[in-house]
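For reference, the structure is listed below as structure tokens.
Here the complex is missing a single protein chain, while all its other protein chains stay put.
Right after this comes chain A.
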């Protein structure tokens, strides 16, 4: 397979405009002759489905929750970036483009990122017109904050619930089209495979989660907006149901998977409290503006937060301030995370598990007063107390890094099409815009850019070449996929082994976190590969799934997902092994500067790794998309 990224010719600032002009159009009267399937109703899926329907296409939209409003996007807190330059502080499309390329540690495609920055302004206009209640200044205009180390204020927010408000905006647009009869919504329905006819994506096979029925749906194009795969690690900040099944099964049908090992680990999460832990809670990055990160200079096993208040200053190691005097506690996410891990690896971790560091507000409270701190972080402090039982006004918080976002995903070209014609991937499900590290407040921007302002154009270019004829779901290709999906479900139900699905998922998570988490090396990765292969074998011999196929059966749903996570986990390890450089969130211990910082190898690794599935239990084939940097000069990041 030959990769073609289809980047338009011309200067970067003109590519998208020219491309929009050059693309084929579907006549307004003919749009109703085309059917589009959108899998996913998060920011990317809901915005795409609504926009397609407004243009006149017939849309079927799917989600596994009971309502499209509950997609994982709802949980995003901090905000959404846009190059509006409302603050007159020197922001521009170019600056947002530049920051995103640099933040991604030079492993993303310039043309896509520039387009993202270019359409970012329209997103804010759209959301405001929908009635999204963004924060305002006294004069009535929109307020901004700076976020994730950016030197300009370009982040729009709605309290700590930006994702919720943006998603409800997209959901309202989607609901309007459901009422208009242009979108048919399938809730509690899970896509289990894509159907190819003449090598093009022509539909999906899905399971009705309530009745268990296996249903086929046919269309002229299929869009996957199914989110990220952070739950490979079992513990992450993702919603419990977030999974990789749609993307993974498309991968096995021929869609290449881009940069699977690029994972973002967020430094400020509430630490694991025990084996019962089911997910991790993120606390906004903004806490590092006033909180100081430390561990005791001499290891103090099981140190509690209350005892910590009695430790004098000269016995504390404020390790971020010590190592990075100019950025201090505000170093980027990957650097902060890795240093917390190093402190714990040295045995200086605190709390019952030793896997935590302190985030201390005592000095900030002394300096600014409790009220000022409460006004800034009150809701976060309350949330922390409610989960841990500790009061952060009186004692330091304990934090530890957690898996948060996956930059990798299905490989797509400039039109957001995967390597399967007619199959698109948008939002967190694709690999496209964040390189090896995503900047704060940029995932919401990308999801909505893809859904509102990119794919409604690019899909027309493809559909215009397609005949109107619909393919019946009686076609043998549908029947064959249905039979395979059913066979897999029966196999899972009939193993009747001894270990629960969660037990396998936790085991996988431990392997991934240990060897393919914040810091990776060749020996560890090789070991992990063997362990995952063993786990896979055991899963298919010993998993225990209760209940039957034809009812609401959440163990079966999980089993399907975990089976795919195990396979994706192995590919992540392969990818991490192959990329023997450090970049962004991917830290290879073999590739560091003398001071222990990440060291890129631009001569060897300036490319996107796109993996091609070659058959069950066969090694995947690596394809490379070379990255050309024509507008940005590559530099090594430094935060000293």
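Some observations on this one:
Definition applied: a residue touches a chain if its C-beta (ideal position, glycine included) is under 8 Å from a C-beta of that chain, and two chains touch if they have at least 3 such contacts; residues count from 1.
Operating definition for what follows: contacts and distances are computed from a predicted model.
Missing chain, UniProt protein name, picked from "ATP-binding cassette domain-containing protein", "Succinate dehydrogenase/fumarate reductase iron-sulfur subunit", "Branched-chain amino acid ABC transporter permease" or "Sarcosine oxidase subunit beta": "Succinate dehydrogenase/fumarate reductase iron-sulfur subunit". In the complete complex, the residue from A:37, A:50, A:101 or A:152 that touches the missing chain is A:50.
In the complete complex, the residue from A:252, A:544 or A:601 that touches the missing chain is A:544. Looking at A:30, A:304, A:391 or A:555, the residue that reaches the missing chain in the full complex is A:555.
When you scan A:26, A:83, A:101 or A:178 for touch with the missing chain, the hit is A:178.
Annotation: of A:126, A:155 or A:406, A:126 touches the absent chain (contact as defined above). Within the complete assembly, residues 47, 50-51, 54, 65-70, 72, 74-75, 84, 86, 122, 124-131, 133-142, 158-159, 161, 164-165, 168, 171-173, 175-176, 178-179, 185, 187, 210, 239-241, 273-274, 276-279, 281, 386-389, 452-453, 456, 500, 502-503, 544, 546-547, 551-552, 554-555 of chain A touch the chain that is not shown.
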